[in-house]
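What follows is a set of notes on a single structure, which appears directly below.
The complex appears here minus one protein chain, its other protein chains still in place.
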Amino acid sequence: MIKKLRKKHLQIWTALAVLLPVGIISAWLVIPPAAKDKLLQPASARALPVILKAYPSRVGFEFNIRTNTDTTQFQLEWVNNQTLTYPTATIYQTQLNDGNVQHGRLVGRIEARGSYYFMVDSTFKPSYNSTYQLVLYDFIHQKNMDIIKL
Amino acid sequence: MSTMTVILAAISLYLVAGIIFTIIFQLKGLSKIDEGVNGSGWGFRIIIIPGCIVFWTGLLRKWIKANKEIIDPAKEHA
Partner (left out) sequence: MGASYLAVGWNRQKKIYDWLIFAFCVLYLATFVVLTAIFNPDYTFETVLIRATSTLAVIILHVTLSIGPLTRINKKFLPLLYNRRHLGVSMFCIILVHGSFSILQFHSLGNVNPFVSLFTSNTHFGSLADFPFQALGFFALIIFFLMAITSHDFWLHNLSPKVWKTLHMFVYLAYFLVVMHVMLGVIQYETNPVFIIIMLIGAFTLIALHLIAGTREVNKDDVIYKLKQDGYVLVCDVKDIEEDRAKMFCLDTERIAVYKTGGKLFAVNNVCKHQNGPLGEGKVIDGCITCPWHGYQYLPQNGQSPPPFKEKVSTYDVKLEGTHVWLNPKAYAEGTERPGAVISVVNAE
């Protein structure tokens, strides 16, 4: 390496020493608030024993809210009964009639096939005056794929 | 979006020109611009193909320059 280049490399890395942490940390800060689960797509998660409510199935998938025997824990069970046309998507909980996922909470991420279990909080408890809805969101193309009232 | 399509078309055009250039260049120009090419094998020629397609404008300039350098001394002797 020549002297000029050594200096340039050092200058670039001095800049990166600022840019990289700023980039990483700002991206960290804008991660949307999560509903409950820390680990999205928990591979080994098992279904809670009681189905609180089974929602009518939609094209390609259906989902249930499950709970344990003393109703202290809640779980969203998501089942793709066909391979979805979008390879991956995220599920958000938003206020009723607000389809903007940025205002909502991230519940979890699904793939085109399979069943998924996400631990959620009591706001997911089914009731006909629930003020929440689920939004199925394709984050690659930034499109709402489906909206279902909880 | 039409701007994207235009940009894409321009890039494709540039690369197609690069492919045509590369065929001629590999046959005629390559050994003129760099003496290290003489006696090198097929592997080397294949390995530089993608680069030729992308950087064809630079190689073309070198090729033209190399041609001038060969012609000029000939003129002096004439």
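Letters A and B mark the chains in the order given here, with residues in each chain numbered from 1 onward.
One rule holds in what follows: a residue touches a chain if its C-beta (ideal position, glycine included) is under 8 Å from a C-beta of that chain, and two chains touch if they have at least 3 such contacts.
Fair warning: this is a prediction, and the values are worked out from it, not measured in the lab.
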### Query
Which residue from B:23, B:46 or B:64 sits in contact with the chain not drawn here?
B:46
### Summary
Omitted-chain footprint on chain A covers residues 1-3, 5-10, 12-14, 16-17, 19-21, 23-24, 26-28, 30-32, 34, 37-41, 43-44, 83, 85, 87-88, 90, 102, 106, 109, 111-115, 139-142
### Message
Need a quick check: the contact residues on chain B for the chain that isn't drawn.
### Response
1, 4-5, 8, 33-34, 36-44, 46-48, 50-51, 54-55, 58-59, 62
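Simple rule for what comes next: only the chains that are shown with their structure count from here on.
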### Query
How far is the middle of chain A from the middle of chain B, if each middle is the mean of its Cα atoms, in Å?
50
